[in-house]
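One structure, pasted below without further comment.
What you see is the complex with one protein chain gone and the rest in place.
Here is chain A:
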C-alpha cells in the first residue's frame, strides 16, 4: 500500500468552500469529468448532517506503464477510457466540517484508490461564532483547511483481480485472469509484489498532479462565488463551455468524447 497526504488552506469561509465542493464541476481544470449525478442525499434527523452520494464519470486512460504489466486483454482493447467514481460527503454545518470519500468502482483489484478529505473551518480570532453570521461572502480572516489522504492498494495477482463480482463491462476478460492467478508459483509471486508496488507508484504519481488540478479548479469556483454568487459560478460554467465550443456548440460532442483528459481541448481523437 502507498499513501499520499496533503494539507492545504483555502482563504475562504467554510460555507463557501463546501458550496464550491458541490459546485466544482465543470471548471476549467476538470475537463476529464464527463458527468456527475446525485444518487442519494438526505439530512440525518438526529445529527442534522447532510449526507450525499454522487457518481462521477471520468475520462481516464489506464497509464501505459500499468498497461504493460497487465496480462493481454486486460485494460487494453475493451477499455472505454472512462471510469466511475463513487463520492460520499458528510457536511456538519454547525460544527463547520465536511468529510468526503472518493473511490474507483472498477479495476479495484488492479488498483484501488481511495481519497479522503476533511474540510475544517478555522476559527478566526475575535470572530463571532454564531452560524447566522456566516455568509458566503468572503470574510477576510476566515479560512478553511483541507487534509487530503489518498490510499493506493493493488491486489494484482492475488486472484481477486476485480474485487468482487464481475460487471457487465469487464466480464469478458475477468474469467481468463482469475483462473490464471492461483497457479502462480513462488518465483512469480515474488515478482507480483514488485508489480503491485509499481502499479501503486504509478497511481501515486498521477495523484500528485490531480490534487494540484483539483485545488486550482476549486479556487476558480471559489473566486466566481465570491464575485458573483451561485449565479456567477453558473455563468462561468457557461462561458467556459462557449469558449471551448464556439457559439453554435457544434463540436460539443466531439470534444466531450474525444478530449484527452487534460486542460487542452483542442485535440481531436478522430
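The rule is short, and it goes like this: a contact is a pair of C-beta atoms (placed from the backbone, for glycine too) under 8 Å apart; a residue touches a chain by one contact, two chains touch by 3 or more; residues count from 1.
Rule of thumb we're sticking to: contacts and distances are computed from a predicted model.
S.K.: Among "Trafficking protein particle complex subunit", "Glutathione S-transferase", "Distribution and morphology protein 35" or "Ribosomal RNA-processing protein 40", go ahead and choose the protein name stored in UniProt for the chain not displayed.
M.R.: Matching the unshown chain against "Trafficking protein particle complex subunit", "Glutathione S-transferase", "Distribution and morphology protein 35" or "Ribosomal RNA-processing protein 40" yields "Distribution and morphology protein 35".
S.K.: Among A:43, A:67 or A:193, which residue is in contact with the omitted chain in the full complex?
M.R.: Residue touching the chain left out of view: A:43.
S.K.: Which one, A:103, A:197 or A:215, makes contact with the chain that was left out?
M.R.: Reading the full complex, the residue touching the unseen chain is A:103.
S.K.: Determine and list the chain A residues touching the chain excluded from the picture.
M.R.: Spelled out for chain A, the touching residues are 15, 18-19, 22-23, 25-26, 33-39, 41, 43, 45, 48, 50, 55, 57, 84, 86, 88, 91, 93-94, 101, 103, 105-106, 108, 114, 131-132, 134, 136, 163-165, 167-169, 230, 234, 237.
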